[in-house]
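Some notes on the structure that comes next.
A protein chain is absent from this complex, but the other protein chains hold their places.
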Amino acid sequence: MIVQLVENISASQKQSVLNKIESVGYKTTEVKTQKGDYLVCIGKSDFDIREIGNMDGIQDVHVVSDSYQLVSKKWKAERTSIDCGDGVFIKEGDFAIMAGPCSIEGEDNIKRTIDFLVKQGVKFMRGGVYKPRSSPYSFRGMGMDGLKLWYKLAREAGLKIVTEVMQVSQVEPMYDYVDIYQVGARNSQNFNLLDELGKVDKAVMIKRGISGTIEELLFSAEYVFAGGNENLILCERGIRTFENASRNTLDLNAIPILKDKTHLPVVADPSHGIGIRKHVEAMSLASVMAGADGVIFEMHEQPEKAFSDGQQTLNEAEAASLIDKMRKTVALRESF
Amino acid sequence: MIVQLVENISASQKQSVLNKIESVGYKTTEVKTQKGDYLVCIGKSDFDIREIGNMDGIQDVHVVSDSYQLVSKKWKAERTSIDCGDGVFIKEGDFAIMAGPCSIEGEDNIKRTIDFLVKQGVKFMRGGVYKPRSSPYSFRGMGMDGLKLWYKLAREAGLKIVTEVMQVSQVEPMYDYVDIYQVGARNSQNFNLLDELGKVDKAVMIKRGISGTIEELLFSAEYVFAGGNENLILCERGIRTFENASRNTLDLNAIPILKDKTHLPVVADPSHGIGIRKHVEAMSLASVMAGADGVIFEMHEQPEKAFSDGQQTLNEAEAASLIDKMRKTVALRESF
Amino acid sequence: MIVQLVENISASQKQSVLNKIESVGYKTTEVKTQKGDYLVCIGKSDFDIREIGNMDGIQDVHVVSDSYQLVSKKWKAERTSIDCGDGVFIKEGDFAIMAGPCSIEGEDNIKRTIDFLVKQGVKFMRGGVYKPRSSPYSFRGMGMDGLKLWYKLAREAGLKIVTEVMQVSQVEPMYDYVDIYQVGARNSQNFNLLDELGKVDKAVMIKRGISGTIEELLFSAEYVFAGGNENLILCERGIRTFENASRNTLDLNAIPILKDKTHLPVVADPSHGIGIRKHVEAMSLASVMAGADGVIFEMHEQPEKAFSDGQQTLNEAEAASLIDKMRKTVALRESF
Partner (left out) sequence: MIVQLVENISASQKQSVLNKIESVGYKTTEVKTQKGDYLVCIGKSDFDIREIGNMDGIQDVHVVSDSYQLVSKKWKAERTSIDCGDGVFIKEGDFAIMAGPCSIEGEDNIKRTIDFLVKQGVKFMRGGVYKPRSSPYSFRGMGMDGLKLWYKLAREAGLKIVTEVMQVSQVEPMYDYVDIYQVGARNSQNFNLLDELGKVDKAVMIKRGISGTIEELLFSAEYVFAGGNENLILCERGIRTFENASRNTLDLNAIPILKDKTHLPVVADPSHGIGIRKHVEAMSLASVMAGADGVIFEMHEQPEKAFSDGQQTLNEAEAASLIDKMRKTVALRESF
C-alpha cells in the first residue's frame, strides 16, 4: 500500500496517519523524493483503506498487489517523464536515441561523435569513462579527466551525457558532469550503489542484470526510488542463455512486459543485446516495434579501431541509416 | 563441399567424379531432391576445387565452411521460395500470415475461422489435430477425422493447411490433407521423423527446440534436405530461459542470424514465444522488423473457451488489428 | 486421485465406482498395468473420499496433490523395484552399475567389454545401436544386426542390455534383445514413443530432456505408466545452461528432489553430464552421495579410438578404479 501525503502535512497529522497504519498491522517506510512524500506500507491485513484515505493530510492511497510498490503501474497510471533539462525529455511519445562510443577515447573521438550526433538531431551521447572489465589487465577507461573534457564539449553542443557509474564513491564527483547515471548490468544488484543514487536528483538508467529477472530489475529501481530519486529509466540489454550465436539474448519480451508493469520509461540496448554489428539495425527496429521508449547503441568513426566492443559498433553511415529508419518506425508505431 | 551434378549426368561421369572426390580425402553422401542431385562431401583436405569443377557432369561446386551444408547460404545465395500451389508462396517479399486455433475443435470452429481468414485475405490456416501434451490425461486432438473435415472446408475456401505431425507413422496418412507439415519444438531433434519428411514433396516447417541452439535448428533442416526435401521453413518459437515473466523467451535475435546463415525462409511464432495474449501484437510487429518472412499466431472466436492455449490466443478483433498493423509494418520494412 | 481396484472387480461394481466418481465431478482415465488396475481421476471438487473408499471393489484410494499421479510418492510410499530377471534388480539398496561403449562397434568391442564387466561383477552393459546424431552425415549405429550379436554374447555372459530406442517402429523388433529400453534426452517428450513403451513389459529408463524440468521428466514417466508399464527408471544426464566449461551441467540437485517426489529409481549419467573424461570419477562419486540408485557411464578399451564420445569415455583401468570407489562410497552411504 502506498500512502501519498499532502505537501504541507503537519507533524501531528502525520503521526496520526502513522499510528493508524501501524494499528492495522502494516510496517511503514517513509520515502521522500524531489517530487513527493510517500509512506510505503508492507503488510497483509485486510481493512477498509478508506479509513486511511479519509484522514487529514492524505493526498491519495493505493493498494499495490505487486511486491515492488513505488515503481508499479498499479498506483501511478500516468507514465513517468524524465526531464533532462533544456527541454530534453525521456518519455512516451518522445523517442530517445542515445549513441556514442563504448569508451570515451580522447578529444578527437569526442568531437567527431558530437558533430555527428548534432547533425543527426540526436540529443543523448553515451560513452564510458569507467569500464567494468572481466580481466584486470584490460583498459579501464579515462576516468574523471575524460568525463570533464567530454562534459565541456557536450555542453557547448547542447548534448546530454549518459555514462556508467561503478561505485558509491564516484557518485558525488561525477555529479556535475553527467545527465544520466547508468548502472551497468554487473551492478544491477549493487544495492549500496542504488541506495546512493537515491540521494541525487539526476536521472538514473538501470540495466537489467546479466541474468536478472524482470522482477529483480523492478526491485532495483524500487531501491533508488525508495532512496528518494524518482528519475528512473530501465534498460533491457540482453540476458545470458545457452545460445552462443549471439553475444547475449536481447530479450524483447521484456519491453511490453515492463511497460505493462511499471510507469517508468524503458530503453533497449541492441549493441550489447545481440552483440553483432550487422544485426544491430534489425534488433533496434524490432525494439521500437516492441514498444521501447528509446534505443541506446554504440557507434565509432572507425569501429575496427575502437578501444573496446568494436565487433558490435556501427560506423557513421550505418548509424545515420539506423537513426533514419528508427524515426520512421517510431512514426508508424505512433500512427497505430 | 557441395557438388551439384547436371541433370543428365551419365553413370560413368558420376563414377569419375566420385573417384576423384574420394582420392582427395572426402567422404560423400549423395542427396537427390525433387529439385536437384547433389554430392555432400565432408572432409578437411586442401586441394584446388577447380580440379572437380572442370570435370564432365558438374553443374557447380561450392566450398561451405559451416558444419551444416545444404541449408547454408554459403553455397546458395538465392533465397528459397516455397511453392504451396495455387499461386501461394512463402518467400522473401511475400510476407506469410498463418493464423487459427491451437487445436481444431470441430466444424463450427473451422468454418468460423475460415470465414475470418478469407475476409482478411490470409492464405494459411494453422491448427492442431495431434497435440503433444505434457500430461497423458489432457486432450490430444481430433486426429485424422478432424484433419479430413478441415481439409474439405479449407480447400473450398482456397486456404492452405499448416498442422503438426508427431510421428513417422502419421506422415503418409496426413499427406493428402496438409500443405505444410509442422515439426513441433519437442520433435525438433526427432531424427527419424526428419528423415521420413525428407521423402515427401510437401513443405515442412521446423520449430526450434525448446532449448535448441540456432545451429541445431539448421542441422534439423539439413536432415530433411539430405533426405530429399528442399521445401523447408524455419520457425522461431521461444526458448527456455530462467525468466518466468513470459511463457518462453521469444528469441528475435535468431531471426537476423538465421537469415544470414541460411537461404531458407524464417517464420516467428509470438503466441508460444511470449505466451501472453496482450503482448502478442507487440512481439509480432517486432518480429516483422527483425526480418521475419512470416508470422504464425493463435486466434479463436472465444479465446476463453478454447480447448488449449487460451491465455495466448487472440480474438477476432485483436487478430484483425494485428493483421492490419503487420501489413503496414511489412510495407515500411520493404521501403527501407 | 488414484483409485486402485481389486483384481477381481465385477463389471457392475466397476460401473458403480465410475458413476460415483463422475457424479462428484472427476474425469477418469483407466490404467491397466501388469501389476494392477487403476482409475486416475483428475478434478478439483471437494468431497469425502471415504464415500468411494467404502464401495465394493476398491482396494485403495489416494488423493495426490501433484499434477502427475501414478509416479508420485504421495500414493505409493514403497519404492519401486525393477526386476530384470535372473535375480538382477534395480532398486534402493542394490546399487546398479551400467557401463559400456557409447556405440556398439563390433564383435571384438563387445567381447572385450563383456569380459571386463564380468570380471568386475557388473550386471548391466550399456551401448548404442541406434545413435541420435545432430548431423545427418555422422555414424548412426550398427542397428538390429549389432543388437542381435550383442544379445547373443551378453546372454552367454549373464549380462543385461541397456540400449536406446529412438522410434515407435523399433520397439517391437528390439523387444527380444533388450532388458532396458533407454529413452534418450532428445526423445524425452516424444509422447508417441512413450505411449508405445507403455505397452511392453520390459524396463524403460527415461533420460531427462536437454532442457527438461524435473516435473516434465515425471510427466514423461507418467505417460509410460498410464500406458500400462510400471517398470520405470529415471535418469539425470545433465541439462543445458549458459556454462560451457562442461558439456552439460549434471544437475545433482535433481537426485534428492526426484527421490523425494517419486517412488521410481533414479540413475545418474556423469559421462554425458560433465562430458570430460578426467572428471567423470568425481561426478560419479558425488552422484552416489546425492542418493542415486545407480550410475551409467561410458567406457572403451581405447577411448581415443571410440566411434563416438571418446572425450568422455573411461579406459578399463579408470573404469575399474571408479567401480571400486563407487562401491566403497555406496557402502559408506548405506552405513548412515
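Note that the chains take the letters A, B and C in the order they are written out, and that residue 1 is the start of every chain.
The criterion applied here is as follows: contacts are C-beta pairs under 8 Å (C-beta built on N, C-alpha and C of every residue); 3 or more make two chains touch, one makes a residue touch a chain.
The structure displayed is predicted, hence computed values, not measured ones.
**Q** Sort by label and list the shown chains the missing chain touches.
**A** Across the whole assembly, the hidden chain touches A, B, C.
**Q** In the whole complex, not just what's shown, which of C:G128, C:G184, C:G227 or C:G273 touches the removed chain?
**A** C:G273
**Q** I'm checking contacts with the chain that's been left out. Which of A:S10, A:S169 or A:Q302 qualifies?
**A** Of these options, the touching residue for the absent chain is A:S169.
**Q** Given the contact definition stated above, which residue among C:I255, C:I296 or C:A319 touches the chain not shown here?
**A** C:I255
**Q** Touching the hidden chain in the complete assembly: which of A:G57, A:P101, A:G127 or A:G227 does that?
**A** Residue touching the absent chain, from the options given: A:G227.
**Q** Quick one: say which of C:T29, C:S81, C:S246 or C:N315 touches the chain that got left out.
**A** In the complete complex, the chain left out is touched by residue C:S246.
**Q** Which parts of chain B face the unshown chain closely enough to count as touching?
**A** Looking at chain B, the ones touching the missing chain are residues 211, 240-242, 244.
**Q** Spell out the interface residues on chain C facing the chain that's missing from view.
**A** Interface residues of chain C facing the absent chain: 211, 213-215, 239, 241-246, 249-257, 260, 273-274, 276, 278-279, 282-283, 285-291, 325, 328-329, 332-333, 336.
**Q** Going by the touch rule given at the top, which residues of chain A touch the chain that is not shown?
**A** Answer for chain A: residues 27, 29, 40, 42, 67-68, 132-137, 166-169, 186-187, 189-193, 195, 209-211, 216, 219, 222-223, 226-227, 240 touch the chain left out.
Just so we're on the same page, only the chains that are shown with their structure count from here on.
**Q** Using the touch definition from the top, list the chains contacting both chain A and chain B.
**A** C
**Q** Just give me the whole-number Å value for how far the CA centre of chain A lies from that of chain B.
**A** So the centroids are 39 Å from each other.
**Q** Once you find the CA centre of chain B and the CA centre of chain C, what distance in Å lies between them?
**A** Taking the mean C-alpha position of each chain, the two centres sit 33 Å apart.
**Q** On a C-alpha centroid basis, what's the spacing between chain A and chain C, in Å?
**A** 49
**Q** Hunt down the residues of chain A that sit against at least two other chains at once, touch-wise.
**A** As it turns out, chain A has residues touching two or more other chains at 211, 241-242, 244.
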